[in-house]
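Here's a structure for you.
One chain of protein is taken out of this complex; the other chains stay put.
As written, the chains take the letters A and B, and residue 1 is the first residue of each chain.
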Amino acid sequence: MLKQLASRNWLMLTLGLAVMALIMLPPVLPDFVVVVLTQSLILAIVAMSLDLLIGYTDLGALGHGAFFAIGGYTTAILATRYATGFGLNLLASIGMAAGASALLSVLALRTAGIYFLLITLAIAMSVWGLIYRWGSLTGGENGIAGVPRPDLGIGLNMSNHICFYYFILTAFLICLALILLLVRSPFGRTLVGIRESELRMKVLGYNVWLHKYLVLIIAGAFAGVGGCLYSYYNNFVGPDEAGLGQCMEFVLMVCIGGPGTLFGGVIGSFAITFAKHWVSIYTARWLMVLALIYILTAKYAPGGLIGLLKQSPKWRELI
Amino acid sequence: MDFIVNQTFNSLSYAALLFLLGGGMTLIFGVMKIVNIAQGSFYLVGGYIGYIIVRHVGNFYLALLMASVLVGFLGMVLERFLIRGLEGQDLRQMLMTMGISVFIADSLLVVFGGYPLSLDPPNFCLASLEVGGYYFHVLRIFMIGAAALVFLILWWFENKTKAGAVLRASVDNKEMAQGLGINVRFVSMAVFGLGAMLAAFGGVIGCAVTAIYPGVDFEVLPLIFVVVIIGGMGSLKGSVVGSIVVGFLDSFGKGLVPELSYFTLFVPMAIVLAIKPTGLFSREP
Partner (left out) sequence: MNSTREEKVEPALRCEALSKRFGGLEALSKFDLRLEAGERRAIIGPNGAGKTTLFSLISGIYPATSGSIYIFNKDITKLSPHRRTSLGLGRTFQITTLFPALTVLENLILAEMGLRKIKFSMVRPLSTYPGLHKRAGEVLESVGMTENRHKVVKDMSYGEQRQIEVALALISNPTVLLLDEPTAGLSAADTAVMTEMIHKLDPRITILVIEHNMNVALQLCKQITVLHMGCKFAEGSPTEIRDNSEVQKIYFGSEDVPC
C-alpha cells in the first residue's frame, strides 16, 4: 500500500515537473525548439487517442491517420474558402472525423485480429486515394495551402510562435484531461476488460461491439482535433497526412512510448518529432533512421520506453 | 467500343501485375498471418535489379531470373533474422515490415536517385499485335501470359505436390501442421521468400511496361491490400479474382471517373466486408 503511494508520488512529481516545464520554459527556448514542441503536442493528441484503441482496447486501428487528415482538410477547406472562424472549424473537423469513423468503423468491425489491421489500413489508404484524386475538393497532390492562423478574437497574434504554442498547449492539456477522465471512468475500464478477455466481457453482459464502436468514434473525434490544429500549425494540409507513413508513425509513437499508458503516446510523439527535426539537421537520411527505430522498437521494445522502464531494476527500487 | 476493348485489355494486363504482387501478399498473409508492408519494396528492388541487369548484360530473361532469385533470397534472410520470433504479435510484425520497407525505399533512393527508370523489354515485345482492327501491345500480352504461367505453376505446386500440401496445411491450421511434424518455421521462411520473389518478378515486368521510381512501392500497396481483402487470405484463386476486380475497377475508374477512382476500389472492398469479411475465397468463416 505504501509502495503504491510512493510510486504514485514519483509519477505525480514527474508529471507535475513536465507540465511546469512545458508552461514555463518556452519563452526562454530558441524559436526552433518551441516550434518543434508545438508540433509534438499536436501529434501527441492524436497519439493519445490512438492509444485508447491500440493500448486500452487492443484494437489495432492502423488507419487513424485518415481521421487526422479528414479533420485537417475540413479546417483547411473551411478556413481558406469560407473564411470561417476557429470555433466552427474545430467543431466541423471533429464532426467530420467522428462521422467518418462512425461510418467506416461499421465496416471495419466486421473483422477482428489481423484482419482488422489490414482493413483499417486499407480504409485509410482509400481515404488517402480519395483525397489524392478528388482534386477539385482537396487540391489533389498539391494539398491546400494558405491556411491562416486562427483568430481567437482576443487580440492575440497567432502567427507569433510563442502565442501559438500556448494556444496549442492549452488545447493539448484539455484533451489530455478529457482522455484521462475517459480512461479512469467505468467506460474506460470496460475497454481494458475487452482487451483482457473479450469472451468474458460478452458473457458478463457487455455489448462488446458497441463499446468498440464508441471508442473508435471518440478516438476519431480527437484525431480530428489534432488534424484541425495541425492545419493551423502548418498553414497547409496535404494528402500525405492520411498516407501509410503518417498512419504507421502514429502507431510507432504509441508503441515507442508504451501502449496502454496514455503518456506513452505523448512520449512517443515528442521522441519521434524531435528525432525527425534533429536528425534532419545532420543528414538527409532521416528515413533510414526512422526505419531503424521501427525495426528496433519492434524487435526489442514492444512495451515501449515505459515498458522498458518498468522492467529496469532502478524502477523496482523506486517502487 | 474502342474504349471498352482497350480498357479491358489494359485492365487484364494490370490485373496480371497485381496478381504477382497480391498473390505473394496473400500467401504470406495466409501462412504467416502478417500484413507484409514490404511487399511493395520487393517489387521495387526487383525492378531496380532488373534495370541494372538489362543495362549491363542486355538479357531480359536473365533479369527476370536474377531479380526473382536474389529478392527471394533477400526475403528469406529478412524473415529469418528480423521477422521470426514475432509470431502472433500483429502490431510488432507490422512495425517490423514497415521498418524494412522504409529502409529499403531510402537505400534505393540513395543508390538510384529519384528519377524514374525503365528498362527495355525483349524486341518482340515492342511490337503490337493486330486483332480485328485493334492494336494490342505485345509486352502487355507477355505480362498476362507470364502471370498466367506463374499462376499455373503455383497452382500445380499447391495442389499437386507434397510441398504444396504442406503449404495448404500451414494456411489452414498452423498448430495442427506443427503437430504433424511440419517444420512451420521453414515453411514461413520459404513462403516469405516466395512472396518476395513473385513481387520482384512483377517488378522487372513493371519496370519494362511503365517505369520504376521511388514511391511506387507505397503506391501499389493499397491496390494489393484490396486484392487480398477481396480474394481472401491464403487463396491463390482469390487473388486472381481480386486482381481482376481491382484491375478492371482501377483502369475503368481512371478512365471514367478519375476523381473518384480510388473510391471505386473501396466499393467492392466494402461489399466483401459486408458479406464475407475474411474474403470471398478464404477458408475461414
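In this text, a residue touches a chain if its C-beta (ideal position, glycine included) is under 8 Å from a C-beta of that chain, and two chains touch if they have at least 3 such contacts.
It should be emphasised that the depicted structure is a prediction, and the values quoted were computed from it without experimental measurement.
In the entire assembly, the chain absent from the figure touches the shown chains A.
Looking at chain A, the residues touching the absent chain are 181-182, 184-190, 192-193, 196-197, 199-208, 211, 214.
The criterion applied here is as follows: only the chains that are shown with their structure count from here on.
Chain A and chain B have centres, each the mean of its CA atoms, that are 32 Å apart.
The part of chain A that touches chain B in the complex is made up of residues 54, 60, 62, 107-108, 110-111, 113-115, 117-119, 121-123, 125-126, 128-130, 132-136, 243-245, 248, 251-252, 255, 259, 285, 287-288, 290-295, 297-299, 302. The residues of chain B lying in touch with chain A in their complex are 29, 33-35, 37, 82, 85-86, 89-96, 98-103, 105-107, 110, 218, 221-222, 225-226, 228-229, 233, 258-263, 265-266, 269-270, 273-274, 277-278.
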